[in-house]
Each structure stands twice: as C-alpha cells, then as structure tokens.
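Note that this complex is displayed minus one protein chain, with the remaining chains in position.
Lettered A and B in written order, each chain numbered from 1.
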Amino acid sequence: MFANLILLIGITLMYSTPLIFGALGGVISERSGVTNIGIEGMMVIGAVAAATASYFTGNPWIGFLAAGACGALVALLHAVASVSFAADQTISGVAINMLAPGLALFACRRFFDGAAMTPIAPKLPKILGESGLAGTAFANLNVNVTTVLALVFTVIMWFVLYKTKWGLRVRAVGEHPAAADTLGIDVYKVRYCCVILSGMLAGFGGASMTIAIIAQFTQTAISGHGFIAMAAVIFGKWTPFGAYGACLLFGFTQALVIMLGGGDFVVPSQILSMLPYAMTIIVLILFVGRSVAPKADGVPYVKGSR
Amino acid sequence: MEASPEYAVQMHGILKTFGVFTALDRVDLDVKKQTVHAILGENGAGKTTLMNILYGLYQADEGEIFMGGQKVNITNPTEAIKLGIGMVHQHFMLVENFTVTENIILGDEVCSAAGVLDMAKARKEVMDLVEEYGFDVDPDAKIQDITVGMQQRVEILKALYRGAEVLILDEPTAVLTPQEIEKLIEIMHDLISKGKTIIIITHKLKEIMQSADECSIIRRGVYMGTVDVHQTNETELASKMVGRNVNLTVDKTPAHPGETVLAIRDLTVKDERGIEQVRSLNLDIHAGEIVGIAGIDGNGQQELVDAITNIVKAESGSIKINGEEIVNTTPRNTFLHKIATIPSDRHRWGLVLPFSVSENTVLERHADDEFGPGLTLDYGKMREYTTQLIKDFDIRPAGSEDERMSGLSGGNQQKAIIARMVTAAPNLLIAFQPTRGLDVGAIEFVHKTLIAERDRGAAILLISFELDEVMDVSDTIAVIYHGQITGTFAQGTVDENQLGLLMAGGEAK
Partner (left out) sequence: MSKLEKFLRGRFAAAVVAVLVGFAISAIVLAAAGYNPIGSFAALFNGAFGRPKYIANVIIKATPILLTGVSVAFAFKTGLFNIGAEGQYILGTTLATIVGVKLNLPMPLQVPIVLASGIIGGAALGAFVGWLKAHFGIHEVITSIMCNWIAFYLCNFVVMSDAFHKPNSTSALQVNGSSYTMILGNWKKSPDGKAFLKGIPWLREIVAKTDLNYGFIIAVIVAILISVVLTRTKLGYELRAVGFNRDAARFSGISVERNIVLSMLIAGAISGLAGALTITGISPHTITLLAAMESYGFNGMSVAFIAACSPLGCIPASILFASLIYGGMSVQQVMGAPSDIINIMIGTIVFFTALPGVTPMLADMVAKKRKEQESIKVSKDGTPLPEKEV
C-alpha cells in the first residue's frame, strides 16, 4: 500500500512535468495577451529536437537546450502572425499544430532513414543518479531532473511576473496594451519576447517527455499534452503556481491510468486512457466561469486603436 | 505666428490623413505658457487626433511642433514624456486590476537591483506627489475599486510623476458630477499656479467658459481660429464649432402623461462579480412621458437596462409592462411586449457590423413571414423594407441597403438603430446614452425623435451620463445612486447642483 502510494506520487510528478513546462509557456504568452494554441506543436518540435540532438551528441543537456531553441523558433512564427500581422491567433496556432508534426516527422525520417521514431537517445539524469534510493521504498521518488527544473522555472516565473518591472510590464500589456503603449512600453516587443519564451518552455516540455520519461521520439509521444497544458492555464487562473497545481492534478489522472491499467482491474485500457481528457473537461466545467482571463488575451494590438 | 519662448506648445500646419480621409487639414495651435487652453470641436472634428500627434501616438504628414520656441520632433510617447508632455485620455489608460501605485510607476518603475521592484520606495514617491498636490487618492487601492473622479486624478498623477509641464486632458468632464467638475477646475487652476500649462479637449461650452483662458476651434479638421474666452459667449462658440447657428435648447411642448406603462418594484440585480448593482429599485413611467435617469456611470444604469431587456437575470423584484410581468423572461419576450431599446454601446449591442444595412434592420423581425415564408429568408423583401427606412430616416448614404453597416458613420449607424426601434411602434422606448459620440446635427435628430415618440404616446426611459441632456429632454428627472432612485423631480423644479449632490450620494438641499 505504502509502496503503491510512493509509486503514485512518483508517476504523478513524472507525468506532470511536460505539462508544467507547456502550461508555463501558456501562462507567459497569455499574460502578455497572445493566445497560444500552438503549444502542442511547439512541444512536438521540442520532443523531436531533444531526442535527435541527444542521440547525435550523446549529451542529453544539449538535447534539452536544442528543444528550447527549436520551440522558440516555431513560436517566432506565431509571434510574427499574431503580433505583427494581427492574425487570427486561433488559426495561426492551429496552423502551427499542423506544421509542427509534419516538420518533426520529416526531420525524423530524414535523419533516421525513413523511421517515424528516433533510436533510443541518452536520457537526462535523475536527481539522485540512476540508482539513487534503489532498493528502498522511496526508489520512485528519485524523479527526473526535469521535474525539479519545472518547479524552479515555476518559481522564477512567479518572481519575474510579480516582483520585477518586466513582469509588471508583461501584465500591463496583457490587460491594457494601449495604456502600456501610452507610457512608452513597446507592446510588440513585450509580446514577441513572451511568445518566444513560451515556445522555449513548450520545447523544454517536449524534451522532458522524450529524453526524460521515455528515451526516444515517437509519433504519439506528444498527444494532446499541449492542450491539457492550456486547460491547466485556465484552471490555474493564469498564474504560475496555479498552473503548476493544475498540472499535478492532470499528472495524477495519468498516474491513475497507469496504476489501474497495470493491475487486474476490470476497466479496459482504452477506457482508462480517456481519463485525463475527460478529467480536463470536468475540471473546465467546474472552474472556467470562476477565473478571469487577462483582458486583452487573444486580441491583436493595433497601434492607434484603443 | 512665429515660434516664441512665450508659448508652451505651438503646432503649425499640421496635416494628417488616414487613407483618403483628411483628419486634420493644416491646423495651427498656439498655447501660451501657464494658461488653460481649450480645443473645441464636435465629435470627429479632429481634436483628439491633433493631441495624439502632440503626444507622439500618431505622426503628422506635414507640419511642425515647437515647445518654448524650440522645434521638436515627437515620434513616440516616450519622446513626448521626455519633453514634459502628459496626456489624460478620455478613456482612462489604467490597468484595472493594478493598484494606483503600480499604474503610476508603470514604464518608469522604481527598482532596487536588476529590475526588482522596490514597491515601498515607489509608494513613498507617489505619496509625496499626492501630498504636494493635495489629491485625495489611496496609493494601495486597486483601480477597479475607486471612483471615476479618483481614477482621473491617478491619470493626472501619472503625468506629474513623469515631470509633465504640459498636461493634455481629453474630454475630462464627460464622466464627472457637477461637483467633481468643480473640483477638477480647482485642480487645473492650482496646477497653473504651480507653473504648468493645460490643454483641454472638449465639446462642452459651459466648461470652457468656466475654466479656459483661450479657446481654439476646429471644425471637420479645419482650424477656425482662436478666441479669448473672456470676450466671447456660448452661442458664439457654438456657431463657430458647428458652422451655423444652433439652437442650444430642446423645443418641446408640456407632456400629457397617461396610463402607467412601466412599473418596476423592488428590483435587485447583481453584476457578474456577484455584487448588487441595482438594489430594490422602484420606478414608474407613464405613456407620453420622458423619464430621464441622471447618474454617474456605474451606479446600476447598465444593470437596470440589462434586467428590463432580459439580458441578465434579476435577483428579485418585478418589472411590469402595461400590467404584464416580464422579469426574468427572454430578450425576445421583451421585444414582444413592445419594448424597444437604443443601447449604450451600439457596436456591441445594437449592430452586427459585418452585416449589410438591410440585414441589420431586420435583426428583431427576420423571423416574420413578411421576410420570406417558412424557413426561407427573402433578401429582396428585406431590401425593399430597408430602402423605405433609409428614405424615412434620412440614413446616408442613400441606397446603402447592401453596404456593410461598418461602412456607415456613427451618426448614421445610430439612425439605423433608431429607425429599427421606432418602426416597431414601441410602448416603451429605452434610450441609453443615445447621443454618445454624435455630432450636433445627429444629437438634435435623436432628441426630436424621442420627443416625437413621446407625443405618439410611448413611454420613454432616457438614461444618460450627460446631465445637461437629462435636464433638457426629460419631463421627469430621476437620480440613480448606488442602484437606487434617490430623488424624482419634475423638469424645471430642480437645479444642477441639487442633482449633482444626489448623484454623488449626498442629500438634496
């Protein structure tokens, strides 16, 4: 029983990690007023970049950084569309979600002789090394280093958003861009930075799936995680810690799927697999009306209009 | 006029076009130091555009700007701020969920090291300013929790915090009570005595007479000259602004009220945050009577209209129209009871802008068999019907049935809404801010239509934040404060000051 509990906590932390990175990306982008439905696509790009770079260099940290960089590059596209061209941010995000898997698979097949998955790549370390706590009841608490990084990033984002001048500006731009503009704050620059940052974080999220949880990129490595992360942003009221907590909840449902699926439980695995998605809808039903989005979220800012 | 150090601001030959539209046609403006200079013009005349150019939000196509005799080049607000220009926009540029201090320091933050905010120090700097100018503002309050008058003072503080010497106030009195206006004028004179220069943009003549030293007039983007306020009067200013003699009073005969049409009893309505905005409100309106609601924005006017039109649910109470209960039914039911509403925000509530004019005119009535049998919609019939309305109500351009509604001017859009509402021959016509953003000609049209509807026998509920409009048009004036009617007067039995006191929550003398 106790071992099961530890296992449940371990798996929850593990599976919530990619979601947390994705959700942090969503928080920073939406706080600046840009809806980013493309988080999913940016995570896919990060996932393939991490596994590929890690495989070729043998250094998973290079893979992790490559994932951030590639995610940021894709996010740049979204920024150009939604900030400079005042495009429909939903369509742009959807386009990125189409483009990214194509790009990811194309790259994968190009580098690995037409295979739709990468070979096994070196993984990022666990916090206590490969065999830390091995043999003890707490073995499953030796989590991936990305799990710790996710928490560190959450704290940093909270500090930046609420305790520094940049955070004040980001929040102002997301609430009332015209007000920020009249005080000489470059709304476009702030939004570009935030969207690119969100891509980087989403890229890290992809990496924490393919070089931490599993050790390769596959077509289904990222399947809806970006969207669950977006739901976590709403559930978490657009705050870093709120999103973090929401992701833990979603990670927990994922852990339940694995724990229940493993035993001699009567529920078929396909039905269990629906749990995280159904859970997301239920959570949204319960909480969506009660949280308030940044006022200018999703509204392109055109200079000279109010 | 030559550039000279005596002038705080001089703008010469300012030309600004938006596409084919010339917003400003070589306009001149010379503002003497330490004066209050008014810029007078109708809605859309180009006053705000001129000031946005001075503040660096727009770039002029041609023209020069001088400050203290020196030529300056202002390409963005940061430049303007550096040159000592501050601007208080008509729609406040405040972040609602930020505190007063956060709003003031935004963009020019007080930081300790590496960009980390030092809120204690920032708060002290704001407090110093508040004390220096004797403003009544709490630095820790959130904007969404303070009154409009206080928000305006925060805006002024924002400019002063950045060392503004020239302060631009865009329509500063639009949302204030008479008492708050008086206080603002005091503040303005105090600022002048401390060496500042103030430019106010307005279309209200009375305030110019009260507060300004000089007044420059702009009509449809053309500079019409500058007058010394002490040597002119309201009528002269008005005719210069509009370009013809205007009748500043509203012509109407005494009302002959009939049966009670609208009877509201103990109505309570909450807003989306769950706060009671209308609290046990009672109101009666009779046939052939215009009841005007005087009050400051945010005292329950919106929620009152929303409840009558069934856009939101009321908590409790009753709304009867000709004796029939309509509370907490549907907007459709409101329409079927012959209640027509001219909404305050016509773009949000009144029109489907991407629709054609004729698609808009049938919004309530498209389901009638008149516009096609059964499930079908007959665009030919809709067009015929609309052509007639365009003719009857002089909506311009003529023949615009198939034009997109977004292509019409604000005045003509409002006419289209009024045409739609009036053709329904309503028992109750609700006019919520019906003249907002309209020019003098269109305002006259709206007021005449309201009176004509009254004379036809309709009950009229007029809600306006412009006290003058309420006092001029209504037969009965009711004051709303904190969601309750705090006083009811027949026209002519109450003056502005009494109403102002009630609007601010005080007792009438």
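Here, a contact is a pair of C-beta atoms (placed from the backbone, for glycine too) under 8 Å apart; a residue touches a chain by one contact, two chains touch by 3 or more.
Computed from a predicted structure; not experimentally measured.
Here the missing chain is touched by one residue of B:Q151, B:T177, B:T341 or B:Q414, and it is B:T341.
Although one chain is not drawn, the whole complex shows that of B:E42, B:E359 or B:E401 it is B:E359 that touches it. Contact residues of chain A toward the unshown chain are 37, 77, 81, 85-88, 90-92, 94-96, 98-103, 105-106, 109-110, 114, 219-220, 223-224, 227-228, 230-231, 234, 268, 270-271, 273-274, 277-278, 280-281, 284-285, 288-289.
Contact residues of chain B toward the unshown chain are 61-62, 309, 311, 330-332, 334-335, 341, 343, 348-355, 359, 363-364, 366-367, 372, 375-377, 379.
As a working rule, only the chains that are shown with their structure count from here on.
Residues of chain B touching chain A in their complex: 52, 55, 57-58, 76-78, 81, 87, 89, 91, 93-98, 102-103, 105-109, 111, 115-117, 158. Of all the residues in chain A, the ones that touch chain B in their complex are 163-166, 168-169, 171-172, 175-176, 178-185, 295, 303-304, 306.
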